[in-house]
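Missing here: one protein chain of the complex. Every other protein chain is in place.
Right after this comes chain A.
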C-alpha cells in the first residue's frame, strides 16, 4: 500500500535535531518505507541526518509518503506527531 499526505510544520523550531530524532525513532517502528519531501528535497523518515537536511522551518509544508504493509498507521502516527508540534510547547 502507498499513501501520502501533506502536513504543515507548526512548531516554532521546525524540524530541528530533537524533532528529527523523535520522528526517526517513530518511523522505524513501522513496516513501511517512509519518505519526507519538502521543496525539491527528500529524506528517509528513519534518517536523522536526512531529515535535518530538509531544513523544514515553521510554516513549511512537508509531504510524507509511506509505502508498505504499515503505510496507513505510519502515515497517521507521523501526521499526528507533526500536528502535535513534536510534543513541544511552542
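Note that contacts are C-beta pairs under 8 Å (C-beta built on N, C-alpha and C of every residue); 3 or more make two chains touch, one makes a residue touch a chain; residues count from 1.
Note that in this section contacts and distances are computed from a predicted model.
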Omitted chain (choose from "Gonadoliberin III", "Chemotaxis protein CheA", "Ribose import ATP-binding protein RbsA 2" or "PTS sugar transporter subunit IIA") - UniProt protein name: "PTS sugar transporter subunit IIA"
Residue of A:4, A:31 or A:55 in touch with the missing chain, whole complex considered: A:55
Chain not shown, touching residues in chain A: 12-18, 20-22, 24-25, 47-50, 52-58
